[in-house]
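To keep things clear, I will list the structure first and then write my remarks on it.
What you see is the complex with one protein chain gone and the rest in place.
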Amino acid sequence: MMGIQIRLEKFTGPLDLLLHLIKSQEMDIYDIRIVEITEQYLTIIEQMQQLDLDIAGEFLLMAATLIHIKSRMLLPISDEIIEEEEDPRAELVKRLLEYQRYKDVAEFFQQLPQLERDIFVGQFQLSDFIEGASEENEVAIGLYQLAAAFHQLLKDKPPETFHEVVRESLSVADYIDRITEKLLNKNRLSFREISPAKFSRSELIVTFIATLELVKMHIINIEQVNDFSEIWLSLTISPEQLSRISPQKDLLTYG
Amino acid sequence: MDNLRQLIEAFIFASDIPLSLDRLSVLSEQPKALIKPIVEQLQLQYVAAERGFYLAEVAGGYQFRTVVELAPWLRKLSKDRASRFSRAALETLAIIAYRQPATRSEIEYLRGVDSGGVMKTLLDKNLLRILGKKDMPGRPLMYGTSRQFLELFGLRDLTDLPTLKEFTALDPALTEADPLDPEPVE
Partner (left out) sequence: MDNLRQLIEAFIFASDIPLSLDRLSVLSEQPKALIKPIVEQLQLQYVAAERGFYLAEVAGGYQFRTVVELAPWLRKLSKDRASRFSRAALETLAIIAYRQPATRSEIEYLRGVDSGGVMKTLLDKNLLRILGKKDMPGRPLMYGTSRQFLELFGLRDLTDLPTLKEFTALDPALTEADPLDPEPVE
């Protein structure tokens, strides 16, 4: 072995590793000794048997590139095509130089005074001191934030049959009955309790609409402490009143 | 001594909670006896120079605060920030952008909370528009995004919205969690 002990994690990618080898062997980047460097590169790759596969794939791709360049360098150059024939290393050299440049920029960024590492701004919170200035936590938004928000919502609750929200077979009125019945036995129920996991999406929706209708009819109260936290339902009227109110259900526009 | 004054000032400025003399002493590695007069001097300086903020003594510590008289002006700071939204507004806008035409109940289903207030705010800001009534029981209103929405996000049209596929491609771990690939509706 050549006594090169290298940990691949130290490198951000194959170009980084290659640059390191070229420098440590004191090679001229414009005249890379391709046979030597390929050999070293492959030795290092072999040492990493237990690499993260994704990373390994990229390092292996570079190995293949090196071997390809090496074989092209070894081919006898035919006279006819010599004019068009570029140095097989040219593309690699260009990429290395280009990469080196951004590596330098990255190092420059590293040295710049960074906010919250070297430099700090005031932590004054306007809303803490001035009434009327308080607002929900605001987020700066762009396209990414928009897409991310939608993605998150879908992840939380994938809606397949979104457009046929209310099936005729499910009656909001029926669900209103079910919910109030449950609430008669227990004063306070979470939305989760009235919509068991086995519910289909349509059933969930109808339950939700029924809940909203009940709120509108001032039969129940719903409360939620935080966004996305549990929604609690409680009766606002007595059971006796409830029986008198039920005819109102007929006014519902749902089936 | 002057450098210590500078350091104390910076500590108080950069801290998110009021700093007590004890804490300032620990942070600056200087005895409290040295720090106390400096803090008092700072308090006087800010008031005397009629700066926009002053060094307040609160909750057993010190903290810079804006002067009380300016409150009516400062309140304006939290308004009219076109590119800043509450989480609720962002979510609602996101659903409508990707799902339009969308009804209020569809939006509320996805968000899991009442969204009437947020939708009204977005309508007031002209970011949403009403597309008509949906052909279903109750004839609910259908909402879509407006021209101002496109302008705000620098989009030529709705097809410029990142598709979820492109979005999840950034994070391979998420791809499997999401079987959907809804292209934005035009």
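Each chain gets a letter, A and B, in the order it is written, and its residues are counted from 1.
Quick note on the criterion: a contact is a pair of C-beta atoms (placed from the backbone, for glycine too) under 8 Å apart; a residue touches a chain by one contact, two chains touch by 3 or more.
Since this is a predicted model, take the numbers as computed values, not measurements.
Screening B:F64, B:F85 or B:Y143 for touch with the missing chain picks out B:F64. Mapped onto chain B, the footprint of the missing chain covers residues 2, 5-15, 27-28, 50-53, 64, 66-67, 70, 73-74, 76-77, 154-156, 160, 162, 166, 169-172.
In the full complex, chain A touches the omitted chain through residues 12-16, 29, 54-55, 58, 61-62, 65, 91, 94-95, 97-110, 112-122, 124, 126, 140, 142-145, 147-148.
Everything that follows uses one rule, which is that only the chains that are shown with their structure count from here on.
Annotation: 20 Å between the Cα-based centres of chain A and chain B.
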